[in-house]
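Yeah, one chain of the complex is gone here, protein chain that is, but the others are all in their spots.
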């Protein structure tokens, strides 16, 4: 993973990822001999959970001179709209070029973390797992999953994302494997034969037969070794409903499988999570896809508020430093 | 750039970017000695512009055996909801692991290209430039800008994105540089002194003074060398309005600067583009940020529809190949 | 059935079904020696399909003297709001008491016929069957089904209703019977063994297993003798969707059962009928419940407009006969 | 009335009022020699006031064998959506045929009782009378009025309905009688001459003249014998408004007729009842028509939940008995 | 009338009706010796009918020097939002003080004229009369009525307004007079006795009795001399409805009074006018109150666009004269 955590910084440091006008500015300032110490303040346009601070500090640690001063909120803290979350005081040429990268890291990762937090809060204690890597480009899927965990998810699906987040990856069985075996029970038994014991056996029960029927079949076939079932009913069959969860729970219990858990996925978002809870559906875990991974970025803005200690600002902004007692001085390495 | 266009494939090929259950499936199938030739069909859940096909075919070219057959829509073509856009027939083990990457590439890039197309269609012939790299993680900002150009943008802001798209990068002057010079005219004159002649001189005119006043000042200072002005009025000053554009145009014209163009940016999206056009505001180019880069991904789904030539499908899907005469056979290399 | 068509008239003729004030009025008029020839006009407060005319004329034929004159629209004709649909000229005492019954017959039956017509028009040629006897009191269920057929339904479920409408009753197999047999195929085979050949074999396929799976099982078991399947998926499983119909159709066709028809029921109403048609779902017949049987009555009003040939009316109404060339003179027997 | 309360049971027992598939099921089960003891549970799809329980128990008493067990809510009790209101344990053949009738009785009568309750609750203590027999078929008008009284109405208009409900019928004077007399005062005086003293004299005051003027005229003519006036202003004259009631009250009081009551009718429903109360209109009673009699039935569903004591259910329902401590064991006779 | 048309100008010329800052400006400019020739352009913020032009030109004729140039739209012409309706070129001190008065005259009168036009257009040829003097201060009621006639009304109620508009005043009989006589017929007969023959006899028929009844009574009493009836039913009686008009028309016609016209008033506005027409109510004239007299003023703005022939403007406006070929050169006297 060393290789992976290093690489985005290397890329971000590359000037070809910066808006071209920052490179041109650097050229002009160098030729004019201008490199004042400036204070830049960064704030989001909406409220949420900040994420990406560690990656940004990593980047700044690589480029700023020792005398530079950086104050920031902590990774995963809540932030208000317009609240200053990061303040950099340093010679402009040392970091001006990286404004695009800094804002982009915070925008994208905070968007994901904030969406994850909304799901987690809606779930009120029921574990939430991020399953949405398939909706984002593979170059950022690990970042997305890391942000989802910062936002409160207890698991994610890709090894790269799990490693960034310090977890083991989570997964069940894909529809493809069941189709190849031609029967859910056969596929689940094969999975059970070949997977190490520490991997939970979670059967996906909506491929060929009604979910309730299939749940009872796999429970009978795997016995004690079945950890749970996943309901992922497609929209064409009405998606997973609170009543379906209640019925599967009741039928499993009536057959003596109280121990088998129920994981729910497929188009799950905060309103639907609340619906499951209001209707009293006994869900043991939610798998969330695009409600987290498709969340919009939260825009961040960077403003120069002082030059050589003198307050300044463009029209529309108030010159000088905006106090925020929640900021902590960052140690750059 | 060669290095960069290669690299995402390399990463996507890495199994740590795949949902873990695909790796586990591969293990189980290998141990069971199962590797049937399957046909997988991929379709979007919404309509739009498809983007990422080239990158996906590049990936498939690396992993599929020669006998495999792939059919796809062309990069940038329109697609309908549920339309089959990609069909792969190959031994499952050769590509099953890459389903996460394939879907993620298409989802993210098609989301951006579709949003760009909406802006371009709203603009009705007025050029649209993508300025939104700052809202996405730097690891995918170049992919976003490439997709924006596929969707119809005539320019983008980062060198990496521009290279992917086969263009030169586009930019003006950042507020930071004007603040450091302390005067818009001074900053623009310095830019003019040091930039090569092929770079357009576009003054940003909302930093210190009223936009109309500042436009006349820079036009007087740069004379023939001024290509245009950019209006980027902040929300605190009411954003750029159609009336502002009309007035700046009129005042420039009255002073003899008919030749100076007007670029509009700041919170621009399709409804606001339409407003500018309905009100007859003489905009020469739009700079778009989060309306493109913050667009949600378009979900894609991959379904196995045949195994060894025999139609199959999970519940909710129709077994067998779905005809789509728009697909073309792809040549993998 | 003679007995049944007689009986409601007998009841309606009974004064205990009339609003008490009509009986009191009769008493007062008799004691005052008043029995003028009046003209009463009856109109609906909303538009729709008129139904109940035959039953009303039957009633009037029993009570009116030979000199009375009655004009009416024909059973099942369209009517506008406020259009005169029935005009009675007769001595008031001969029919005044039956105003409650006359208005009630028209209100209730026209409400059902109008709702049926809306379903039939939404279905655009696909046959519609009334299955909603279970939502109305058994004393009027046959009247409701008769009205549904007047409104355009091609079938109904109870023998009494079917007899009134001149049809054979229509039905499939109830969930109760399948539950008792414990298997859909077993139940359907038993049905097939014991029913006369003229009864269509229609299997209900959502009781135990997924509808697509069960459809293929019963088709295989009954072969040529299976007329069709009925999809009646409960709300807890997402109700019948257009995609479900398309998939069952496709799977039946792929297995060679093109001949097996698909009947759709369960919460069907005009908006959902239109949805099935817009999405191109190949439905062969709709079974409608409360969208017809639970339809609100259409209020009718009876106004005296002339007394002994002299125009009169209460406040709010225009005295005298309202011309309506669509009315036809009724022959009372 | 003995005759009348018997007759609907007789009809409901007739198999021609059952959905045909129940008769066919009976035939099949007989031929297969199947007659298991089943438990059927019945529940409504919406909340309200249950009505029809007595009639259903009457029916079941006629058909069930002595060993059968029936549990039910009491007539007129509140019920929740999906709450079990009736549970029958008996050999299936003994009652399966009557499912249509049982559900229809409960659906239609509970719909009316629930609508009546809404009116009564809106009226907050002001008496409510059901006047809507004219909107339903005469075969069920008495059932409707019985249900309205179960829902809380203090009176109803037909002798048959009143007898079922154990009341005397309530009525005023119809417009027809006033039109025949040609003057409201003349008609009311004639009514007064010929009606027995226990019948309240309630004058209908909107036929020929303004309501306030007419109220004073009848009060002067009948003196102490006038119980009240009924305002039934037609829509063409703006219906009865709170201001009209207040004015008529004030004018009656100013003339010394404080004792004369005001009954309001004509398109009255819960929102309009609330309006009268919010505006402080001194209404003494409301006459309600289609807001009760045109209420939609409340759908009920019957599910077999156990066969020979073993839990079972169709897909979407939970097998086995659903506990409901509010049910009471019914004594069948 | 000379006195009246003179007087508002006299007042407007008085500096105490001007915003105080215009007087102060005059003082400062005089002390500084500044009195440039300026061009002021005046435009409305919304579209409508311009009114007040004559009064404004009258005022300008009194104060401007002979060399001044004024261009204007004609009284009663349609105007677009932002269209220049008045252009004054003159020494600033000669008219600057009157900006408040000029804008106020145009704003208030154009607001009334525009509202009148909307009523007139809704009425589609049925005459419209302004009856709303009672909603505005008596100092401007004549101006309001003049504007209503400019907007298309065929009559108005006060002699002063009628004189300004060049008409005779229009009126019926007030409720007060009928109350004093104690009977509508008595009051109308007295009116008939004492009014000169050229005054139309229009009876107000909603004071004591139902409108239909009263209409027939006055028609019988006045015979040929009754020109029409006015329906002005109060809100407490449901206001005038299309059905009421139709019924009164029918009853008058049936009694042989086809010649008697029907005037409708009471809360009439464009939506209600359209309702009467859509429902086919035979209205002969509408009396309009606050829908015209309570109309909001249309804001006007005056901008200096040139000083001594040189284009100038404040921020937000385009310097120099805005061409409008619809303007005509005004002859000031």
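Order of writing sets the labels: A, B, C, D and E. Residues in every chain begin at 1.
Note that a residue touches a chain if its C-beta (ideal position, glycine included) is under 8 Å from a C-beta of that chain, and two chains touch if they have at least 3 such contacts.
Since we're looking at a predicted model, the values are computed, not measured.
Novice: Under the definition given at the start, what are the shown partners of the omitted chain?
Specialist: Counted over the whole complex, the chain not pictured touches A, B, D, E.
Novice: Specify the residue from the set E:87, E:117, E:272 or E:317 that touches the hidden chain.
Specialist: From the options E:87, E:117, E:272 or E:317, the contact with the absent chain belongs to E:317.
Novice: Would you mind spotting which of E:24, E:259, E:279 or E:328 touches the chain that isn't drawn?
Specialist: In the complete complex, the chain left out is touched by residue E:24.
Novice: Based on the whole complex, identify which of E:99, E:118 or E:269 touches the chain you can't see.
Specialist: Missing-chain contact among the listed residues: E:99.
Novice: Specify the residue from the set D:82, D:194, D:217 or D:251 that touches the hidden chain.
Specialist: Checking each option in D:82, D:194, D:217 or D:251, the one touching the absent chain turns out to be D:251.
Novice: In the whole complex, what residues of subunit A lie against the chain that is missing from view?
Specialist: 311, 315-320
Novice: Go through subunit D and note every residue touching the omitted chain.
Specialist: Contacting residues on subunit D, toward the hidden partner: 210, 212, 243-244, 246-247, 250-251, 254.
Novice: Provide the residue numbers of subunit E that touch the chain removed from this figure.
Specialist: 8, 11-12, 14-25, 27-29, 31-32, 34, 36, 38, 40, 92, 96, 99-101, 103-105, 107-109, 111, 131, 133-143, 157-160, 162-163, 169-182, 190-191, 193-195, 199, 206-209, 233-237, 289-290, 293-297, 299-300, 303-304, 307, 312-317
Just so we're on the same page, only the chains that are shown with their structure count from here on.
Novice: Under the document's definition of touching, what chains do subunit C and subunit E have as common neighbours?
Specialist: Correct list: B, D.
Novice: Based on mean C-alpha positions, I'd like to know which chain lies farthest from subunit D.
Specialist: B
Novice: Which subunit D residues reach two or more other chains?
Specialist: Those would be 208-209, 233, 235-237, 315-317.
Novice: What's the contact topology between the chains, one of line, ring, star, complete, other?
Specialist: other
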